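One structure, pasted below without further comment.
Shown here: the complex without one of its protein chains, the others still in place.
Let's turn to subunit A:
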Amino acid sequence: MATADARKCIDTNVCGGKTEEDGVEMHSNDCESTSSFNSSDYSDDLEPEWLDDIQKNGELFYLELSEGEEQAALANANQGVATNHVRFSEKEAEILTEQNKKQRCASRTKGEPALKRLARILRRKRRPSQRKPGAKDGGKENSALSSAPASILKNQPGQRQAVTVQQLKEVCVYLNPKRLAGSSAPLCEGGGLLEALLGVVHRASWSRGLGDPPEVRQEDRLTVHGLIPNSPAIKCGQILIGDVLVAVDDVDVSSENIERVLSCIPGPTQVRLLLETVAPADDSRAEDTSSVRKTKASPPVSQLVRLLWGEDTAELQMSIAHVPHIVMFLSLKLDSASPQEEEEILYQYPASEASGQLKGVRGIFLTLCDMLENVTGGRILSSSLLLGKQLVHVGYWKESNNLLVVGLPAERVPLLCLQTVVGDVVRTLKVMYGSLDRAFCQADHAPRLDHFFCLFFQQLIQPSRLRDGSSAPPTDVSGTLFLDGLPAVRWLTLPPEIKMEVDTVLSDFESSDFGEMSEDFFGLRRLYVILGSCLFYKSYLIANHLPKEDLLDVCLYCQHYCLLPLASEQRVGQLVIWREVFPQQRASTNNPGYSQPQGRHFLLIVGLRHFMQCVLLEAGGCASAALGSPGPDCVYVDQVKATLLQLEVLQAGVEERLNAPPAPCLSCADWFLPAARDRLDSLASSSPVFSKLAGAVRGSSGGSRGRSLFGERARRSSPQRSQSDSGSEGQMDAGTSLAPGLSPHSTPDSGRKLGGRRDSLGSGGSEGSGGSGGLFKIPRMKHPNPFFLGTLKKTLTERETEEMYNTMKLTSGAENTLFHYVVMESVQGIFIAPTHREEAQLSGSIHPQLIRNFHHCCLSIRAAFQQSLPARGRRAADRPQGWGLGPVKEHGVLFQCKPENWTDQRKPAPTMTYWVIGRMLLEPVPQEFYVCFHDSVAEVPVEMAFRLSFGLAL
């Protein structure tokens, strides 16, 4: 079984590698087929790699990381991939047994061609019998392997001629024997604990059989013959097949005593393994190891991803055990007839000491909830209590006869935003499970909820630790609280041409006209109706075809599972998520005259590199009703993938937008501090334009990049290209190359284009801009878009550019004084803020501080807006006494900042003052608007708000 898994791992590699190759092949496939994906080419032979991760209830959470782009080629050639492509099933690392696979087959009959299914079953049948390393697998896979030598085997027979050197190395792995007990899988007959706990496959018989040199052939040496996917051994990435395990925590081990040694490990702990490894000495091998080292050197996988994979969370959990936090679902109806211990606790997490104390006083929560409703006439919302020295806020959510209690440390979550946090988590649970009762009261949900709340607390209590593996900037807790708390999604405005293209591609997909792949083709009733989808690029929403409430539901799910930040780093090779969801708006509609179809809804999220598309599907209604718990349908997943691949052509345009200087011009706080300014001026030839040309001047490295990009573009706009672009044929060209394969006669053209694209990949690699870049150039020149200066920048003289920036300046006065802004549009449920890149370009030492401060202040401002919301619409006269400050329309705070560690004793530290202002507009559309600007110019925030919202053309 273990080896079967290893084989699948390789299988995955191959497929991943194929996708990795830039999807070009897919494109050529596309072009040949009529409208979209050609199924027979793509998915017939290779079953989707996520197939085995589908759970019994049909849910799927499959996340596969990819190397960085430059490493991709390398990764294909060596075993680097094997260590990183790890599969994950939402619950726990589930060891697949023959039995539940069969069950799955039975449940997954929907929409699968019979022949394919049969083939799959046959293949699966074969699997358990293969107790061999992956490379020795059946013919088909083998041939696939030979083309991509992604082998995790070091000592393949054919390569043994290389001169090798024996070395010792120490590897630390984290083992958790408890997980063994939890999983129902029986210990494999031969492997025992070594296999089950550590994930190392050792076959005593092979040592003899495999033709090891006689001098090494010692029966009791623990040679690593294979690694089990998802096991600690493979995750650490340092144990290689062929290594010999010498000692565990300084205890010498052999096949004689290894089981005994491992069985002595009582609980989750880290152990040190001493391995004897074979260091390669020849050239080809040297390259190999260097790349291995490279993968090791770059922090392997961030904690977040580990957490998402459902790897052992005990360590993370332990590191916050001293921080009091808890979630409990308590029953208010007690059956007094059978008083049992802790009977009222329906669910509780985690089980640390500090939370145990909170659990001990659950009587308080129950009593208060019960009593205060009668006393003050309102349900209980929160209470604050002191646990030793720590202040803990407890949020309540009462539903029917049950009470959800969430306790969080006050230093992380101020009382001001506790309700938002609790409200969001409740809504996420409801979206995922339908209701709190259903979420908590089913016994088999417990491990999933554990995972859910582990993520929840980790994100709130130690967000920095989650991201430590990546290069993300130090996290800003208030920023996360504020931005995640907004009932909106971060939006990226795109140039209209690109936006239109994106929308067209999405609409094409949503029309579910999948050609011969669609159910219509076979005269069947449709399985799902696509209600809409939304598209994220690097954590920005770039297109949305979902109603607002649905969008927020989807976004809450993505936020909770940190999918958005995940996609913003170049780490996602492939992401497929499938689960039943219960959109809140649809669940609770009571519109007279019209009722929503009573269908079931499914959420499909597919991510490829930076793109992520979320699709909301409906079964029942006009589609056929869903029975049982259907798993993801290959056709739909493939169609989304195809859409994403289609969209990748537009990536260059989107990237260009991201690289463009900030649309309302931003200034860096450091420039306004005299000392800092001197320094900068000396660096950058003090020009008056300096502060105005914020991004452009600051990002000098970005500048050079941009120039080379434009240079290349200029080169490419050869006579031939511009001819084809200008004529009517060129127009056609535009359409087809953006959505390749739309019409048969475009094939040669797009083929050529793709060829060109591959070339450009070789040269620049950066922006596979080929056709699209050139195409967009002409129309853009005709209608200059003030928010998209990418190509214009170069042609304009400096003065013109300056004027340009002046027109885009949000603040009044000669100098640009805007530091940061957030605009939320509550009708569409989106918000706009400077992109991460824009923030990064402004760098500076004070500026990040300023942004943190801005977000913290926004929490307070928004809380002030929220307080007054329910009371709106009443006239002042109706208001009872003691009614509070009343509806707040605008709120501003002036801050003063000083440079940190000012050393000059003689002069006082220079100071800079700036405003953070929030404004709520109800007309013409409800908007909330937060800005941060230098106080040298008095601003009328309403005017700024209008300028900003019109300028951004929401």
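Here, a residue touches a chain if its C-beta (ideal position, glycine included) is under 8 Å from a C-beta of that chain, and two chains touch if they have at least 3 such contacts; residues count from 1.
Quick note on the criterion: contacts and distances are computed from a predicted model.
J.: Looking at what's absent rather than what's present, what does UniProt name the missing chain, "DNA replication complex GINS protein PSF1", "EKC/KEOPS complex subunit BUD32", "Fuzzy planar cell polarity protein" or "LSM complex subunit LSm2"?
T.: The record names the chain that does not appear here as "Fuzzy planar cell polarity protein".
J.: Of the residues A:A247, A:A321 or A:L416, I need the one that contacts the missing chain.
T.: A:L416
J.: Among A:V200, A:V224, A:V323 or A:I380, which residue is in contact with the omitted chain in the full complex?
T.: A:I380
J.: Of the residues listed, A:H451, A:H891 or A:H934, which one is in contact with the missing chain?
T.: Missing-chain contact among the listed residues: A:H891.
J.: By the contact definition given up top, give the residues of subunit A that touch the hidden chain.
T.: Touching the missing chain: residues 357-358, 360-361, 363-364, 367-368, 371-389, 391, 393, 410, 414-416, 478, 849-850, 852-853, 856-857, 860, 864, 867-868, 870-871, 874, 876, 879-897, 913, 938-941.
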